[in-house]
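Of the protein chains in this complex, one is absent; all others appear in place.
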Amino acid sequence: MKKLKALILNCSLKPSNEKSNTDALLQDFIDVFEKKHVETETIRVVDYDVAFGVDDDMGNGDQWPVISDKIEQADILLVGTPVWLGEKSSVAKMVMERISGSGSKMNELGQPIYYNKVAGAVVTGNEDGAKHAARDILFSLGHYGFSLPPNPLSYWVGDAGPGPSYIEAEGNNNEFTKNNAQVASHNLVHLATILANHPIPTEGNVLD
Amino acid sequence: MKKLKALILNCSLKPSNEKSNTDALLQDFIDVFEKKHVETETIRVVDYDVAFGVDDDMGNGDQWPVISDKIEQADILLVGTPVWLGEKSSVAKMVMERISGSGSKMNELGQPIYYNKVAGAVVTGNEDGAKHAARDILFSLGHYGFSLPPNPLSYWVGDAGPGPSYIEAEGNNNEFTKNNAQVASHNLVHLATILANHPIPTEGNVLD
Amino acid sequence: MKKLKALILNCSLKPSNEKSNTDALLQDFIDVFEKKHVETETIRVVDYDVAFGVDDDMGNGDQWPVISDKIEQADILLVGTPVWLGEKSSVAKMVMERISGSGSKMNELGQPIYYNKVAGAVVTGNEDGAKHAARDILFSLGHYGFSLPPNPLSYWVGDAGPGPSYIEAEGNNNEFTKNNAQVASHNLVHLATILANHPIPTEGNVLD
Partner (left out) sequence: MKKLKALILNCSLKPSNEKSNTDALLQDFIDVFEKKHVETETIRVVDYDVAFGVDDDMGNGDQWPVISDKIEQADILLVGTPVWLGEKSSVAKMVMERISGSGSKMNELGQPIYYNKVAGAVVTGNEDGAKHAARDILFSLGHYGFSLPPNPLSYWVGDAGPGPSYIEAEGNNNEFTKNNAQVASHNLVHLATILANHPIPTEGNVLD
């Protein structure tokens, strides 16, 4: 059987020379992906010069095509985002807009190119907003044609108000977050494996 | 192979002696489910005396257990809701709260009872709000353990402002809505069939 | 000057013979309202037999009119809700639907009846979701014609995952939540006072 590929997009506002709390929680997923022999690549989106827009390539040195090629090669797409004012980051929204730009591409069967790929989300913030962030991301990805396994999310936030973030707060000791990362990462691999062997038939979804 | 079962919960504010626009769009799904030999039952939730709460059975004549038994038997759960002030109905939210009440029940393998079931949503309104309504519903169901096929939604809304609803506006002529109903209904059956034959393995999701 | 009136609607799923965490945080607002000589009434909505629907009076013993009369008399409307699955309660959504049912009533100047009233929100939950809950409530009330003062919200949630709620967790010691309750309660009184003395002129908002 072909080896599965996972692409992780960390939508932090900070480039990769700065520490990301979201990266710390993403590591739990990477560990499981590696254990399951999934080829995994992680990208800090702001390291790339991605343009605002909804076309596949906005030109003028737009580096989104580098990322979109990787999405097309991946079986699993995992989107990580910090929480700002109770929402996903602007970078995560920019990514969702750009993914929609390839929405008219089809696979060899005539289905949207994201069919038979699975998606999940990882969210960290110092307080409230993880579900609102994840809801927007997972809904968009489902709309584009990704399938979602059960429990496709792990998140950590502290209690109400300013406070330490995941790393400083030792969120990696939070049983709920840890368990969700185990469940979500395994279920992403499970559903990706199932769909690799038993893809969604074309009946009803390849429109004339 | 066992025959698949679909349960449709219409979360209209009106009982079934009144016409529901959401019912009209749900019919597109019922037609496909029947063509695919899926045993389908539709429930108008407010016909039942469902109590507010988050327990499996709130007592005092609470009729939620009648519905929750049907959910446990179903392979496909389709939730229909009207749009009110840009959101799903209060009845839809009540249903989400009650579904969470069975969240600690497990299947024979120790997974949450909603594993290997698939979910979708249908939304109608006279204007703006369908995606916000669907986002909340689909996220909750994914969190409870349902899997989501690609494009798990069909909706119809008119343009901004007061105006006719789906039936009067002949929303059934909207190509986008019609196509989405075809795609969503088939994909629900496709993924339910795949998971019936190739269920999600327990690795990583059955916690000690 | 006339004495201001505040109406507090606690949208807990539980009737008032059960303890409400949201009530505990609402008390901070009540204390300020009393200090500022605002006549305050608190209602546990589920104590009333409120029908689903969007009319002013759904008949058959519907008790919403008792509540809507109180809203019409109030200068300040404060809506309290618990968080369930990262959202406001179904009771809170039912209340929003019912408030819209009086949306076509006008004051003596021809403005929507909610003009010159101010609104705020209070949210408690054991974890994540307070802003999503508040966002829906405050947006709906603004749409209906309420004005919103700066910082119209106080909330408390614990960190990610199951855990104690406001009372048990001693959320009343959370500085952020306490300060927000002080700010929000005072600003509600401030803006209500300003609008009582200097109401919104009719230019542009009384349509022919």
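Order of writing sets the chain letters: A, B and C. Residues in each chain are counted from 1.
As a working rule, a residue touches a chain if its C-beta (ideal position, glycine included) is under 8 Å from a C-beta of that chain, and two chains touch if they have at least 3 such contacts.
What you see is a predicted model; the values in this text were computed from it and never measured.
Colleague: For a quick check of understanding: of B:L13, B:A130, B:L148 or B:I200, which residue touches the chain that isn't displayed?
Modeller: Among B:L13, B:A130, B:L148 or B:I200, only B:A130 touches the chain that is not shown.
Colleague: Check each of C:V46, C:I71 or C:L148 against the chain that is not shown and name the one that touches it.
Modeller: Per the contact definition at the top, the residue touching the missing chain is C:L148.
Colleague: Touching residues of chain B against the unshown chain: what are they?
Modeller: 85-86, 127-132, 135, 155-162, 169, 171, 174-177
Colleague: Which positions on chain C touch the chain that was left off?
Modeller: Answer for chain C: residues 32, 112, 114-115, 131, 134-136, 138-139, 142-143, 145-153, 179, 182-183, 185-187, 190-191, 194-195, 197-198, 200-201, 203-205, 207 touch the chain left out.
Colleague: Can you list, in ascending order, the chain A residues touching the missing chain?
Modeller: On the side of chain A, residues 13-14, 46, 52-54, 84-91, 93-94, 96-97, 100, 136, 139-140, 143 touch the unshown chain.
Following the convention adopted for this analysis, only the chains that are shown with their structure count from here on.
Colleague: Using mean C-alpha positions as chain centres, tell me how far chain A is from chain B in Å, no decimals.
Modeller: 25
Colleague: Starting from the mean Cα coordinates of chain B and chain C, work out the distance between those two points in Å.
Modeller: About 30 Å separates the centre of chain B from that of chain C.
Colleague: I'd like the Å distance between the centres of chain A and chain C, where a centre is the mean of that chain's Cα atoms.
Modeller: 36
Colleague: Using the touch rule from the top of the page, what residues of chain C touch 2 or more other chains?
Modeller: 85-86 - these are the residues of chain C that touch more than one other chain.
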